[in-house]
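To start, I am sharing the structure in question, which I have written as structure tokens.
Of the protein chains in this complex, one is absent; all others appear in place.
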Amino acid sequence: MNCQRLKDWFDERYDIAPLRKFARKKLVPSHRYDLWYYTGGIVLFLFVLQFITGMLLSFYYVPHAEHAHKSIIEIVTKLNMGWFFRSLHHWGAQLAIFTLFVHLFAVLLLKAYRKPRELLWFSGFILLGVSLFFGLSGYLLLWDERAFAAVKVATGGAGAFPLAGNFIKAFLRGGIDVTGETLTRFYAFHVAILPLATVFLMALHVFLVQIHGMSVPLSLKDAALPQEPFFPNTVYKDFTVWLVILGIVVTIAVLFPPEIGLKADPLAAPPEDIKPEWYFLFLFQTLKLFPGDILGLNGETIAVVLVAAGIFILFILPLLDKKSSREEKSPLFNLIGIVYLVYFLVMTIVGYFS
Amino acid sequence: MKINYSLITRRTFLNTLLGGWLLAFLSGSFLALFKFAFPTLGKEPDFVILKNVDDYMNIPPNSIKPFAWGGKLGIFFKRADGALVALKGVCSHMECNIAYKPEERKFYCPCHKGWFDETGKNIKGPPPKPLEIFEYTLEEGKLIVARKGVKVELPKA
Partner (left out) sequence: MKRAAFLTLLIFFFNTVSLWGAEAKKAIEVFPSTPFYQYIIYETLAIFWIAIIGLIVIIRMKLREIERVQKLGLDAPVKENNEKQTGGDNAP
């Protein structure tokens, strides 16, 4: 298994010496918080898993309002291991988004976004948005009652945006209502547009990480940290973590295959106690906090604007946090980070149990 | 620093172990993926249930009536002597559909000119095996055609 001639053939044409040198030089600091470094890798792994299972599912899925629901039932009941791969795709998505949030808050609280890594934060943030849209669009593809109603709620929320709201809503729905048009649209997003965007953004994200190396938390920047070579030490550790993650998703997928509800019927009343997926609950719950109208203005619009502002501030946080960009401690932004985290957790939990 | 010879051996051993285990692990995982990637559709059923029984039982002697055996051709055949046979209408050579020639009382496969006699035996041409004969039973006004030796478990209607 040495293939010396193949290697020589390649070496004659391409000079990979710099790459090899880079690989040998890449070091990863080890310290008390280095556990959080793994979250990014886990997301990467889960996305690869999602791509594989998604490609296979697309062999059988029929993106049409009449057939979508039935084709999924067929996948689950008739095909070899179909029930398993649908379940795996479902749980892989859940876990990927969960890990993404962990990654986000870890980066936020360890201030890994600070100069010079602002672009990493931006690209990662957009990736999170893409992933949430992945989740929303994938959910609708099931085309059962709950998915149908949940997507109606979610896209309806976008409609409350001032000015552009109705335009966004119509663009998402492919009409004024959620119909078969929406299904094909979301299918296109889910299998073509978003995956391409993800691949591009992820490549950028990973590339930037290579340029900057791993960020070390402010509190440790003066400590003499032991360094560990990325190849092969960290790679092996990453593999170990991925294997455990794989085992966990597979186990969950086997033990808790997700239910399939009744086929969506635009004319039927929506089932009771409709909730979006858990990762939208914090938004959903925030919207619920606001009364119907505040001082004569539409309460929903205000809520949506506030939420958008909150998200935008989080997005440009690296630019606002001047102190940590000078490598100084910035307790204020510690606090802001914690407030965001607590808000997210509380709203998600409240939304889940209400 | 001098390296002991045993060091290399240990590394080689570990590399082989890791590579082998990884290979087994990956091939196991990909086997599952492949299983899902190739649908069951081509798989033959163990039995089929036919509704309009009379249509099949009352065919004239020396004639056939086709039925769907999964995605393949099944043939109900009444011999000239009145005996009813259910068989798979697929040639044992390269799986072409066969036709019945009443004048010659033989089954004919047009693909490579194979011939089978009334009992399904291969008598001329390339087919290496006789045709597959099914068993059939009448139950509650339904005709159940099953592969030989298969226990039929009716799904609860």
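Here the chain labels run A and B in written order, and each chain numbers its own residues starting at 1.
Definition applied: a contact is a pair of C-beta atoms (placed from the backbone, for glycine too) under 8 Å apart; a residue touches a chain by one contact, two chains touch by 3 or more.
Not measured: the values here are computed from a predicted model.
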{"item": "Contact partner of the left-out chain, one of A:L109, A:L246, A:I302 or A:L341", "value": "A:L246"}
{"item": "Identified contact with the non-displayed chain, of A:M55, A:L262, A:L289 or A:L332", "value": "A:L262"}
{"item": "Option from A:F59, A:Y236, A:F312 or A:Y343 whose C-beta touches the chain left out", "value": "A:Y236"}
{"item": "Missing-partner contacts on chain B, residue numbers", "value": "1, 3, 7, 10-11, 14-15, 17-18, 21-22, 24-25, 28"}
{"item": "Chain not shown, touching residues in chain A", "value": "2, 4, 7, 20, 23-27, 73, 76-77, 83-84, 86-87, 229, 231-233, 236-237, 239-240, 243-244, 246-247, 250-251, 254, 257-260, 262-263, 268-269, 271-273"}
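Rule of thumb we're sticking to: only the chains that are shown with their structure count from here on.
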{"item": "Centre distance in Å when chain A and chain B are each reduced to the mean of their C-alpha atoms", "value": "45"}
{"item": "Partner chain A, residues of chain B touching it in the complex", "value": "19, 32-33, 35-40"}
{"item": "Of chain A, residues touching chain B in the complex", "value": "1, 52, 56, 59-60, 78-82, 84-85"}
